[in-house]
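Below: the structure, in structure tokens.
With one protein chain held back, the other chains of the complex are shown just where they sit.
Chain naming follows the written order as A, B and C, and within any one chain the residues start at number 1.
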Amino acid sequence: MTMTDDPLLSIRNLQTYFHTDDGVVKAVDGVSFDVDRGETVCIVGESGSGKSVTSESITQLIPIPPGEIVGGEVYFDGEDVTELSTGELQELRGGRIGHVFQNPQGALNPVYTVGYQIREAIDAHHDLSKAEARQRAIRLLEDVGIPEAATRIDDYPHEFSGGMKQRVVIAIALACEPDLLIADEPTTALDVTIEAQILDLLRDLQDEYDMSIVFITHDLGVVAEIADRVVVMYAGKVMETGSVEDIFENSAHPYTEALLECLPGQSNLEPIPGTLPSATDPPDGCRFHDRCEYATEECRVGDQPALSEIEDGHGVSCVHWQRGSDGLPEPTDVRGPVRSTGGER
Amino acid sequence: MKAYIAKRIAWTFFATWVTLTITFLLLDFSPISAAGAEFVDQQVQQGMDADEARELYQEQLGHGDTAWERYTNFMVGLATFDWGWSSMYSQPVVDVIANSWIYSFQYVFPATVLSVILGFAIGLYSATHQYTKEDYAATLFAFTGISLPNFWFAIMLILIFATMLGWLPTYYSTDVALLSLENAKQLILPVIVLSTAAIASEMRYARAESLEYVHAEFVKTARAKGLSENQVTIRHIFRPAMVPLITILVGDILGLLFAGGYVIEVIFQIPGLGLVSYEAIIQQDTPLVLATVLIPVFIAIIGNLVQDICYTILDPRIDFGDR
Amino acid sequence: MSTETHTDGTRDGHDEITFEDVDWEEFDGGLEWTRTRVAAYLTMGGIALAWLLDSLYGSRRDPLVDYQFGPVEFAPNPGNVEWLFTLTLAVLFFYCLVPLYQNPRRTKHYWKEFKKNKAAVASLVFLVFIFLVAVFGPFIVGRPELDLANAYQPPVFYSYVPGLEGGTWEHPFGTMQSGEDILQTVVIGARVSMMVGLIGCLMIVVLASAVGTTAAYFGGLVDEVLMRFVDIMLTFPTFFLILFVVYLYGGDLFTIILILGLTTWTATSRLVRSEALQRNEEQYIDAAKNVGASERWIITRHLVPNVSNTIITAATLAIPSLILYEAVLAFLGFGDPNVWSWGRVISEGRGDLQNAWWIATIPGVFLFLTVLAFNFLGDALRDALDPRHE
Partner (left out) sequence: MSTQRTLLEVRDLEKHFSMTRGVLKDEIGRVKAVDGISFEIAEGETFGIVGESGCGKSTAARTILRLEDPTDGTVRFDGQDITEYDSTELKRFRREAQMIFQDPDSSFDPRMSVGESLAEPLIVHGMTDRERRRSIIEKLLVRVGLQADDIDRYPHEFSGGQKQRIGLARALVLNPRLLVADEPVSALDVSVQAEILELMEDLQDEFGLSILLISHNLGVVRHICDRVGVMYLGELVEVGPTEELFSDPEHPYTRALISAIPSADLSDRGDRVRLKGDVPDPSDPPRGCRFHTRCPEVVPPEGYDLEQRTWRSLLDFTQRVEEGMDLEAVYDLLHPEEALEDRDVPERLPTSDVEAALRSEYDLADDIGDPDADAVFERAVERLASGDPEDARETLASEFTTVCRRATPELERVGPDHRTACHLADGHQQLDGRPADTDGPEADRLDRPAE
């Protein structure tokens, strides 16, 4: 494969809907972003923002039905993945794109040894002898930092701790030396000290395997730790995208600012009032408008504003994106008693 | 693991002992047991020699004057395969069983194999294609299957295929050789009746258990590895679902098949264990009734043991320390 | 104690009280005797007393009362089964219908979940119909009687030979070989099936919850012994256990129902135990403990209501198998020879398939549909009541 300047992964206007009894849930509703070779892109958002669905739509891991990719393109290395046949998709999954999931307790099948589960990933893409595959599996376990890999390879998942299981899951994802690793909240279920170990490991492996990482998380602390670029999602839409410095030091979207302000551990905590809008019947205009302190009439009509490029690589989806220059609208008070709309269950 | 299996075997013996003791108590307290003493009188009245009748009574399982004597006789008799005398057949009970089991086996076995294969396959398909038309059809079939009273279903099949269409015989005939096409033909309806309920039941279990895993994280992991859908289904949905399914095979399906077989033999007049038992009940031939009831119990107990051992092989997580 | 007061808008006297003003020393605990509870105890006690009096002093031949309203004759002479059935209906009324009525909001929620399942709604309608037929039908259509002159009447709209006169509305479902009207046997059979299903179900509920919660609550050796016993009972293939016990002790419908109840509760008790253990781990149990609730409060207010979903579902799913067991016994000729059970009618029709197909077919259709409806209903209840489903 030749290295080009094209992004490795380019998602264009992706729309993934779920058909449920209560109506169509627009989990991902027109999301676009790029991932360059060798870089780490974090998708950050609260639960219900569509960040996991976005990541699982890349190789169509979402359950279809009820899920459906209704529109948009996903270019991986220049090729539109949404057009691929099932066989080609399977070639891609685990081959050039590896996946790590949130819950290491559930991500490994309890009835097989970890060695079997790693070999399975190797065998799906390579024609190796049993001994060769085993040796490769041991090397992978060593790479992800499991001590005495040769002994542990024949153990069952329940004999590993949570952190160790997550290492095994990473080893599976790396089995065929992918170009892209998609990690969906890989550290959320882990303790902080273990989380730190896994983040270190991912950073080391990224250099070693020379891959891009799409990292999904709700934790801005983790984002600051690992991201090169950041995509901030809210209610199925991209609110802001930019380099990690853009987001943390020069954030332009009110939602990003609000997220940063409600991180516990800092002196002045500012909660975001209100609740997530309904996923089946999202509001007109900017999805964030009814919780936004800068919202004006323009924010409540039409569609989500297009991503406007503030500076190179820093886009923001806000009516008032130029507010830095032409002055802010007055913050309106949206705080009050929390309405128990009971939208989510 | 060896210690675990040894423990299970010990438990099996204990369970057998408890079961037999309960059986004895049920028997000993029943009005039928009291009638046992009248047995000799009855036989004499029917023209049998008094000594011969008394000798025949000695052959009965669990005779004796005190409860303890009856109990020990009962247990020793069972353990030594001296299961008493069938007055109906004028044969030792063991011989009656030996002559009739093959008639039951010849259709129960194919029905079992058929139901396990079809039941699991349909259930697995249904689970992996949840909310599709095929799934709804399979579920409807399953509900129908478990709700059909088997005796009525058998009669309805006879009405249609034997009485109205005349394609298949109404009753089972012992005149044909066991391994003949004729025999196979007269077993078609029994096998259909027996396996319908079993397929439906297994399908429901297989579907429910597989559904537990269809959305499991490790299934997603398996898919993300690039495995094909068939590989994912077999290795990562069916294989873990096997673990709980093993337990229903013995517990529920065995009981279903035996109970179904009983009724089917009565309806089709197949001279297997079920029909023997039925006639023994009608004729009040207690030793034979006891034997034909205990045989399924023994099979179930052994089945349970086999099931536990399978479990240790299928599920690496099992805690050998307890239970 | 904090003495802060809050001056929110006051509408009436009560509104002035906020939680921090309460002087707790003036309160102590006590059990609330609600009107429903008193009514329930009185009704059930009354039925039990009447049953006792009837079996002590009642006459076997003469009915308790004898009224004639046109075609309807009300002359009950209840046997043990009938008394037990009445008691079961009272329990059903006070512990299922009354709570549903008293909590309209929750009832509405359950109904919303339940009615998603169209088959289950249809089943419910059908079962309510069968239930009404079972309870009131025999007084309206009467009981089947020997009528040799009308033997082998075909059902209405059917005739032996096309063109010839067929069945009449006199006997819409036709008659049997001895002239008994099949409609009447179907109605009586519905009553038998409902009695078997509901009484047996109640027995399962009582036995299974008693054993299951005892095992879960006491744990240790009690748990071990009870559950091992259940294990052994479960090994015994139920059908043969029932067959054997009926062979040894069987006879009338009352005994058969008792036997069915006593042999089929085990699986449910295991389920109740594991469910109770699971619920016991829930944080709301801790929350109740933490406000100082007594063990009895926790068991009656939290544990039992939350396990009851499981019990109700399991018991509903046990009804069809109870009905089928009774039908099979009756079919084999081991049932109550004085009762026109559906199974018995099918058995009678077995020999007349050639010339009178309707005898075996029609009761079978009702048996099949009733069992099917209960299965659908149980399945839908599981979906609607399962807390994991929310």
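One rule holds for everything that comes next: a residue touches a chain if its C-beta (ideal position, glycine included) is under 8 Å from a C-beta of that chain, and two chains touch if they have at least 3 such contacts.
Quick caveat, the model's predicted, so the values are computed rather than measured.
Residue A:D200 is the one among A:D22, A:D200 or A:E311 that touches the chain missing from this view.
Interface note: of A:E91, A:E270 or A:E298, the residue touching the hidden chain in the full complex is A:E270.
Panel shows subunit A; residues 46-47, 130-131, 134-135, 138, 147-151, 154, 161, 163-164, 191-197, 199-200, 203, 218-226, 244-245, 248-249, 258-260, 262-266, 269-273, 275, 337-340, 342-345 of it touch the chain omitted from the view. Contact between subunit C and the unshown chain involves residues 1-2, 4, 6, 8, 14-15, 17-20, 22, 24, 27-30, 32, 105-106, 109, 220-221, 224, 282-284, 286-294, 297, 301-302, 305-306, 387, 390.
Here, only the chains that are shown with their structure count from here on.
Viewed as a contact network, the protein chains form an open path, each link joining two chains that touch.
Subunit A and subunit C, compared by their mean Cα positions, are separated by 52 Å.
With centres defined as mean CA coordinates, subunit C is found 28 Å away from subunit B. Among all residues of subunit C, none touch two or more other chains. Of all the residues in subunit A, the ones that touch subunit B in their complex are 56, 59, 61, 63, 65-66, 86-87, 90-95, 98-99, 101-103, 106-112, 117, 120-121, 124-125, 156, 158, 169, 172-173, 175-176.
Residues of subunit B touching subunit C in their complex: 15, 18-19, 23, 26-27, 30-32, 143-144, 146-152, 155-156, 158-159, 163, 251, 254-255, 258-259, 262-263, 266-267, 277-278, 281-282, 289-290, 293, 296-297, 300-301, 304.
Interface residues of subunit B facing subunit A in the complex, by the touch rule stated above, are 131, 215-218, 220-229, 231, 235-236, 239-240, 243, 314-317.
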